[in-house]
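Sharing a structure below in structure tokens format, with a few things to ask.
Missing here: one protein chain of the complex. Every other protein chain is in place.
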Amino acid sequence: MKIPNRIVALSPTLAVAASLLLAGTGAIAADKIKVGMLSTLSGPGAGLGVDIRDGFNLVLKQTGGKLGGLPAEVIVGDDQQSPEAGRQATERLLKQDKVDFMTGVVFSNIMLAVGQPIFQSRTFYISANAGPSQFAGAQCNPYFFNVAWQNDNLHEAMGKTMQDKGVRRVALLAPNYPAGKDAIVGFKRFYTGEVVLERYTPLNQLDYGAELSLMRAAKVDGVYIFLPGGLGVNFIKQFVGAGLSKDMTLYGPGFSADEDVIRAVGDSMLGMFNTSQWGHDMGNAANKRFVADFQKEYGRLPTLYASQGYDAARLIDAAVRDVKGRVEDKEAVRKALKAAHFDSVRGAFKFNSNQFPVQDYYLRVVSKDVQGRITNRTLNQVFKSHADAYVGDCKMPS
Amino acid sequence: MTRIASGAHLVARPIEAERAAERVGGLLDHSLLSRASLPLLVLLAALPAVAGAFNETFYVGVASRILIFALAATSLNLILGFGGMVSFGHAAFVGIGAYAVGILMNAGVATAWIAWPVAMLASALFALLIGAVSLRTKGVYFIMITLAFAQMLYYLMVSLKAYGGEDGLSLSARSSLGLGLDLGSEATFYYVVLLLVMATIVVVQRLLNARFGHALQAIRENEARMAAIGFPVYRHKLIAFTVAGAMAGLAGALLANQSGFVSPALLQWSQSGMLMIMVILGGVGQLYGGVAGAVVFLLLEEVLAARTIHWQFGLGAALLAVVLLAPNGLMGLRRKRGAQ
Partner (left out) sequence: MNGILIVEQSLNGLQFGLMLFLLAAGLTLVFGIMDMINLAHGSLYMIGAYLIATIAAASNSFWLGLLAGVAGTALIGLVLEVTVLRRLYQRDHLAQVLGTFAILLMSNETVRMIWGSQPIPLSPPLALAGPIELLPGLSYPAYRLLIIGVGLFVALLLYVLVTRTRFGMHVRAGAANREMALSMGVNVQRLFTAVFAFGAALCAIAGGMLGPLLAVQVGMGESILILAFVVIVIGGIGSIRGALIGALLVGLVDTGGRMLIPMLFGYLMSPDTAASAGPAVASILIYLLMAGVLFCKPQGLFPARG
């Protein structure tokens, strides 16, 4: 087919014009709550993002697609675990889709990269995972709420546990990004024994041969890892494969020992201790409903990520109801969010002055339950009404 | 008005070329005005007003981004299309320009009048150093060496935690231009970018139509012959490489402003690959090749990415089709017809 010369010549011009029209006129959405869910949906960290998204969407299924009584739309974006891509997706969600709330980011390096444009556009961010120390302390912002924990917390709990257990020589391993640093800082705040080895690996490193060799050479008693999702899966398999599980005990936060890792690793994880603010065996009514509905809807047990996504949706739902749908009134929305009038699946929940949670933390162990499934069993409480260490640095007007 | 091509004595001139020369000035000359350029310019100038009327100012930002990549692709086209140097490390120069602006901003220097020239100088300097070494090689080794240098720079920026490392560097605001212009306004920024892109194209055109540009294109056609008649081939290529690096640096500076964020991802080899795709899509060796390629590529991304996450399949298919069926790109299709 011969394309007329003129059309070919004008093709760039036509393309520009066509795309403007295709983009469509931005109709002003009336009485609808738009939530931008930016999460990691590809790569080894994808399992975490998928869980947060599924937990969040479960609430919408329970309320019939509504948040606070108003119809809600969740626009999902994939940050591909790249701060660059996350930033571009954020611009689109804020400026093109004009969302009312944002949530979903898994990794703290992405959180720190996308925070600035979100706060500048006066959009509330309800974090269902990333809780960097920067946003808890000096850089706290009225538009940032975290409904999960501050990055240090789960590691603080395990540090205290290992200290109390009398574990003498430890090796520490975390990925080299803001949450990894927070993890080690938090751990060392409560563990005062001997840290023989402290290593940070690139966030995309999957082969831990070098680190395992060093641990073997250092002859440590315990290994504490913060390796979420696929990273943890690889490490634990290689740890067992190198025969180190015979000589040293592996500890981790809930991130490295939840359902997603258990599914991939299996039996070799039995007996691993980990800490968390939530367990699926918690007895309160909200949790029972959550776990049952999640299993029915998705055919698997929820992880702590899913519970956080669920609570984030419940929080938004409560806040929108409190302001009776008037989300343009930012002051009122903030007040409603701070009040946190919702039933969290972890039991009692309240925000600190820096808009991070004050809550209890528990020790869990991977074991076989009555049905023979390998899963986490919640043991004792490690911290009660524990606040993060950075609240003093936050000079935000309340 | 006919102009005698000054490079005429360097190339053979069959009859058809003679006639073509009478129209434009010479086989090696390029015209600023093509059938597309004026309507396109009008459309581009009117874009912010149109977008504002539809209340879609987001698209002004998108258009700025497209123009910035058009600038980067044009700079690559200078050495790739007109000079025949297949550099797989061009994105590194864009990245250096971007980081220059980012680092200066974080150090307190926010004025564009210092930051942007520094960006161009930094990129030019790296281009000079890398070119000096790489241009001594040929063929696939040139490709690999430029790739290697770009990767080294990428890993260097990853290792420098002081400038954010892998997690990148946020800019607190856009560069300040003074003159009562606020680059924070999307429309103002857009016009500044448009002006700079237009200026660059004029510079490239003047360069190509001058003796230097004719020699460069002749080197692309037959390097051995040029060397044999005593032309300083290496020097010409190095100058072109450096100039292209400086232009890429400017594109980088503008990119840092547009996205407010710099990260090592800008320097990766896959980014260089994307720039090369733009050049070949638009037309290797055509004056507006870089612009056309960037526009088509990024619009495809913008329109398709909203519809499906698998848009890169369509991009790959389009690219493959162009490589197999239209080796001279979209602008080349037009030129080929014109010559008939």
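Letters are used for the chains, namely A and B, taken in the order the chains are written, and counting of residues starts over at 1 for each.
Here, a residue touches a chain if its C-beta (ideal position, glycine included) is under 8 Å from a C-beta of that chain, and two chains touch if they have at least 3 such contacts.
Small disclaimer: the values here were computed from a predicted structure and weren't measured.
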Missing-chain contact among B:Thr57, B:Gln151, B:Ser176 or B:Gln205 belongs to B:Gln151
Of the residues listed, B:Ala132, B:Ala306 or B:Val323, which one is in contact with the missing chain? B:Val323
Just one of A:Ser108, A:Thr201 or A:Asn352 touches the chain that is missing; which is it? A:Thr201
I'm checking contacts with the chain that's been left out. Which of A:Leu70, A:Ala264, A:Val365 or A:Leu379 qualifies? A:Ala264
Which chain A residues touch the hidden chain? 41-44, 46-47, 50, 78, 176, 181, 198-202, 205-207, 209-210, 213-214, 216-217, 230, 233-234, 237-238, 240-243, 264
Counting contacts across the full complex, list the positions on chain B that touch the omitted chain. 80, 86, 88, 133, 137, 139-141, 143-145, 147-149, 151-152, 155-156, 158-161, 165-166, 269-270, 273, 276-277, 280, 284, 309-310, 312-313, 315-317, 319-320, 323-324, 327
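Convention: only the chains that are shown with their structure count from here on.
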When the centre of a chain is set as the mean of its C-alpha atoms, what distance in Å lies between chain A and chain B? 39
Note which residues of chain B are touching chain A in the complex, please. 34-36, 39-40, 43-44, 47, 50-51, 54-59, 61, 63, 166-168, 170, 172, 259-261, 263, 265-266, 291-292, 295-296, 299, 302-303, 309, 330, 333-334, 337-338
For the complex, give me every residue of chain A touching chain B. 5-6, 8-13, 15-17, 19-20, 22-23, 25-26, 78, 82-84, 87-88, 91-92, 95-96, 109, 112-113, 116-117, 176-178, 202-203
